[in-house]
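Complex shown without one protein chain; remaining protein chains in place.
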Amino acid sequence: MAPPEFLQVQNLSRHFGGHKAVDQVSLSLARGSLAAVIGPNGAGKTTLFNLIAGALAPTSGAVLFGGRLVRSPEGACKLGIARTFQNVRLFHELSVLENVAAALGGFSFWQGSLRLPRSVEADRLRLRKAHYLLEDAGLEDLAGRPAGEIPFGQQRLAELVRALALEPKLLLLDEPAAGLNPTETARLGEFIRSIHRRGIAILLVEHDMNLVMGLVERVIVLHQGRQLADGTPAQVRSTPAVCAAYLGGAAPCPPSKEGSDA
Amino acid sequence: MVGSIYALISLGFNVIFRTTGVLNFAQGEFVMIGGVFAAWLHGKGMPLPVALAGGVLGAGLVGVLVDFLAIRPARQARPVILIIITVGVSIVLRALAALAWGTDRFHLPPLQPGDVVLGGIHVEWQNLWMLGTATICMAALAVFFHRTDLGRAMRACSENPEGARLCGVNPGKVSALAFGLSALLAGVAGVLLTPMLSMQFDQGTMLGLKGFSAAILGGLGNPVGGVLSGLLLGILEQLSAWVSSVYKETLALTLVVLVLVLRPKGVFAK
Partner (left out) sequence: MIRRPPEPVSYLRLYCGPAALLAAILLTPLVARGAYAYLLPLAQLCAIYAIMVTGLTLLMGFTGQVSLGHAGFYGIGAYTAAVAVTSFHSPAWLAVGLALLAGALVALGAGFVVLRLKGHHLALATLCLGIIVAELINRSKLTHGAEGILDLPEITFFGLSKGSSPAQFLFIGLILWLVMLWAVNLTTSPVGRALKAIQGDEGAAAALGVPVAAVKLKIFVASAVLAALAGVLYALVYSPSYLGPEEFSLTLSIMLVTMTVVGGMGSIWGGLAGAVLMTSLHEIINTVGARCGSTDISRYEQLIYGLLLAAMLIFCPKGLVPAVHRRFRRVFTARTSF
């Protein structure tokens, strides 16, 4: 008997007034998979992400994670979903280290008010853990800097580390490579692979076809809110409908065998 | 129908907000200055039309001065700061009014005394004048902002100051114009209100607050919504006065809070 599906999206729709941003999308993701959602601009990718992460309520359909309904960002977090955002949303007032530590909890007003040695020790462990996580990503030198003041590429990485601090089962990455130069993109790809090797499922939205096609096992194509294709990179690349949808934009399936640039 | 006054005040708010993004807490004081100055001039023997014009223009002038001295130097500050600066301005204006014109109540004769019977209800002429003026002002503003070059320039400036600058529009002048225009509107409101309720140096605060509420309830940046909310607020106040004359302010404000919570985008949002 198979355990309850990991991530299950059932007939998910989200309308904004008359506009169908997401239209009857269904998919399921297995534990530990590495997949990407692609599609031309306006295809509904970020909306889909927001729905899965609980930040938006669906007009119809449901998102189930481990058999439980995803209702809110807090709920998604508790179920084990973590995410990054298209425009990096770090906490500017806090240092990079504090940003990561914010994912580690401990928000009891009582403990905060009394500052007993036990809670101080617990916080010391939190800060230490946050620091290790930053070391893993090579960001420990920037730990003390205010998050708004570090270079953009590092900001993206820091946000990723912050999401990882939640020890999620599913990581949603919204255009993690946007705005990165090729070196940074390559490093990002490596980092994502290392996260995947730890057994965390990753779902990403991306425009950078080089990164996506070389990285993931499964590609889901959205167009005008509907699913157009769902399979391995090679399968998707050779689907005519996908190329048609991308006409004029970054097509994943040019005449040549390699992917074209975003 | 005090509602038309709130409508005018909210118009002034919206003009400043749409053009400069500033929430002007001193708007009520512009109203007060319009009324008190006009009444003072009239008291000194000036004929009524001159006194009224003087009040309105005086308010407008104060508006431009305020922009020059207080808002311009602080353009870059956070919104909270700008709000408190306008609060400081309102304190200064109140104090100056008290010093210049004293703390007594000022009166003005109505534009047209007496009342008329409309559908069985006695309506004072002054009320109709208020309503009529508010409508004319709203229409005039609409024409100004959408049809004239200057008005369009002002709108462009609010959306995109840098781009507007490239096209030869000067944001500083636009800001001064916005404040001046808005203060003129407030002056008109003051001049119309004084015959009915008389004006005192400290009345500006509550008036400004009500106009501000009307602007927000109508959706900040939506002048039509603000006007309609202003009229609505006037009606609500009358109703509250019916229910309990002692607690009429309390009831009116409670209703404002309720609307805010239940429909934050404004009563008349799309």
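Note that the chains are named A and B in the order they appear, and that numbering of residues resets to 1 at the start of each chain.
Note that in this section contacts are C-beta pairs under 8 Å (C-beta built on N, C-alpha and C of every residue); 3 or more make two chains touch, one makes a residue touch a chain.
A quick note: this is a predicted structure, and the numbers were derived from the prediction, not measured.
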| item | value |
| --- | --- |
| Candidate in contact with the missing chain, chosen from B:Ile85, B:Ala134, B:Leu207 or B:Leu236 | B:Ile85 |
| Among A:Ala101, A:Ala137, A:Leu180 or A:Leu204, the residue in touch with the chain that has been omitted | A:Ala101 |
| Residues of subunit B in contact with the chain not shown | 23, 70, 73-74, 76-81, 83-85, 87-96, 98-99, 205, 209, 212-213, 216, 220, 246-247, 249-250, 253-254, 256-257, 260-261, 264 |
| Touching residues on subunit A - with respect to the absent chain | 53, 55, 72-74, 76-78, 82-83, 85, 89-94, 97-99, 101-109, 111-115, 119-120, 123-124, 126-128, 131-132, 140, 143-144, 162-163, 166 |
